[in-house]
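The complex appears here minus one protein chain, its other protein chains still in place.
When the chains are written out, they are named A, B and C in that same order, and each has its own residue count from 1.
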Amino acid sequence: MKVSDLSVARGGVPVLSGVSFALEAGEALVLRGPNGAGKTTLLRCIAGLQAPLTGQIEGAEDRVAYAAHADGLKSMLTVRENLSFWAQVFGNVNIAQALDGYALRPLADRLAGTLSAGQKRRLGLARLLVTGRPIWVLDEPTVSLDADAVALFGSALLGHLTAGGSALMATHIDLGVDARVLDISTYRAAPDADLGASDAAFL
Amino acid sequence: MSLWQYANPVKFLALSERVQPVLWALAAVFVSVGLLWGFFGTPDDARQGSTVKIIYLHVPAALMAINAWFMMLVASLIWLIRRHHVSALAAKAAAPVGLVMTLIALVTGAIWGQPMWGTWWAWDPRLTSFLILFLFYLGYIALWQAVEDPDTAADLTSVLCLVGSVFAVLSRYAVQFWNQGLHQGTSIPVATGNRSVADVFFYPLVLAMIGFGLLFLALVVYRTGTEIRLRRTAALRARMNRGA
Amino acid sequence: MKALLLRDLRLALRAGGGFGLGLAFFLTVTMLVPFSVGPEATLLKAIAPGVLWLGALLACLLSLDRLLALDLEDGSLELLLTAPLPLEGALAIKALAHWLTTGLPLVLAAPFLGVMLQLAAPGHLWLLASLALGTPALSVIGMFGAALTVGIKRGGLLLSLLVLPLYIPTLIFGAEVARRGSAGLDASTPLLMLAGLTLAVVALMPFAAAAVLRMGLR
């Protein structure tokens, strides 16, 4: 996947401009930057949830599995039902690996609504495994995970990378995985930049 | 030089400053001459008595109620296709004007209907259609107010206007099917010349219709200017906060 | 697609899914009608088709704000946007699930409520036919309204304000079928109109709904 000269806006105001990077197969890239720098906006943009102001994203179409703060879980469905639903949506059937990878098998028949926050998060991350998509785009994946669960996530990530997948993450903790770091505060949009923001026509 | 240059908000503001005095003056002249002539200078109708004077309000208001929606439809399409901000804001600006026009048409109609048909309100297709139009205006305005991001609001209201137009036509058809009514036919078939209104009533009526049209135009231009200023204020503020 | 349909059906049927709420509402409203207009059989007989149609419409409206809002809250709507499903199809499927869990029970319950309201015997068949044909349109039009208001906090009332005018043609033709049918008149013309309207709406509205949903979530 390749991102070139990307500018993104939050609430109609440009926050990042000129973002360029490439993400090769088997590679992990960690986004760093203070709160409000635009990490979430950039990730949403790459996941296709919002349009960039300028620039191109190549090779992301239909290859991205996105996970953000909300896990997309239905509390009245069991863990197994939640996972199989997303597996089927992405055209897969096998959820065994995902259940095992995040130690969810003992919980498989519990309703998702009865899980703890960390367990829910594990289930949300397990969803990535059933999508079969090569590029993971993750926004703070380790929120509410304990050390053991972070290790589970680390090994799942490692497995994904060694299998030729790649990952783009906004995270603050060390996952024990070789990852390039991209400090996005260097791409902060100039205060007077227009970049085709929606309100630029009124200046 | 193309007409589209005035799709630039700032250029539109400059232009609107220049044409507005003329528009307001013309609107005032036509509305007052039309209404005064109609009120003081026309005889009573043999059958309807002096109530015929209501026509100088009722028909122009009804005409503009429909035209305003039509203008909003065109403006919405221009926004969706060419994404000119002025167009979206003009549609937003026109809606309350259309709403008031619809209200005037409904109220004067009810006041007129009382002595003529013996009832304030009848579920006649035309009356019902205007009531439905009124609901569409309400929904459209409410949606504009509910959506926070202005461009998203413009998008959503434009599609609502489009879909609403289709459903408004469907409703009109359905309502006609549902009840053949007692409202008289259109009084002014402009194209054919055999009109059902005598000349004495016709000329002031035409003046009033032109006047209402001009008033609508003046109001929309002014209100569009207001919307542009509000957006410009917000845009400048956003940038100042970011610079700080 | 099938997975989405099954999930929505399953969710509706589980506790808290709201299945049966519309039906209970329909029953209650119908029961309140004689309390408000009096128990005379002739009057009830005359207004029964209209009351039943209006009740079904309101029951349908009641459940619309759950249509997309719940999926937005837990994030699955955004995840669905990144999934390899065409959004138009996904929304059509969700509308179908809504119809199966809300519209269809209303259709099936209507004849029983018709008996309570003294609906004339030939009217039952027409009522059933008109509701069966008309309620799918209510679901897809409602999906458009839900997509339009999905990003709006406390959009429930606005949703009703936007959707009700759009329901007018369906209501007019649908209730006309039931009315004519129960009066022993020929109801085929409005029935055809209703069928045509429903077909057109079912074919086109998912596209409009998907378009506004993309705009609203951007």
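Some points to look at:
To be clear about the criterion, a contact is a pair of C-beta atoms (placed from the backbone, for glycine too) under 8 Å apart; a residue touches a chain by one contact, two chains touch by 3 or more.
As a working rule, contacts and distances are computed from a predicted model.
The protein name that UniProt records for the chain not on display, among "Membrane bound protein complex subunit mbxK", "Biotin-independent malonate decarboxylase subunit gamma", "NADH-quinone oxidoreductase subunit J" or "Heme exporter protein D", is "Heme exporter protein D". Every shown chain touched by the omitted chain in the complete complex is listed here: B.
Within the whole complex, the absent chain has one touching residue among B:12, B:30, B:69 or B:112, and that is B:112.
From the set B:23, B:97, B:122 or B:174, the residue in touch with the chain omitted from the display is B:97, counting the whole complex. As for the chain not pictured, it touches subunit B at residues 35, 39-40, 44, 49-51, 53-54, 57-58, 61, 96-97, 100, 103-104, 107-108, 111-112, 114-115, 215, 219, 222-223, 225-227, 229-230, 232-233, 236-237, 239-240, 243.
Everything that follows uses one rule, which is that only the chains that are shown with their structure count from here on.
A complete topology is adopted by the chain contact network, contact being made between every pair of chains. Using the mean of the Cα atoms as each chain's centre, the chain most removed from subunit A is B. A comparison of the A-B and B-C interfaces places the larger number of contacting C-beta pairs at B-C.
In terms of their C-alpha centroids, the spacing between subunit A and subunit C amounts to 37 Å. Centre-to-centre separation between subunit A and subunit B, using Cα means, comes to 49 Å. Between the Cα centres of subunit B and subunit C there is a gap of 32 Å. Chain contacts: subunit C has residues 218 touching two or more partner chains. Touching two or more other chains at once is no residue of subunit A. On the subunit B side of its complex with subunit C, the touching residues are 132, 135-136, 138-139, 142-143, 146-147, 152, 155-156, 159-160, 163-164, 167, 170-171, 173-175, 177-178.
Touching subunit B in their complex are the following residues of subunit A: 11-13, 191-192, 198-203. The part of subunit B that touches subunit A in the complex is made up of residues 8-10, 85, 149-151, 228, 231-232, 234-236, 238-239, 242-243.
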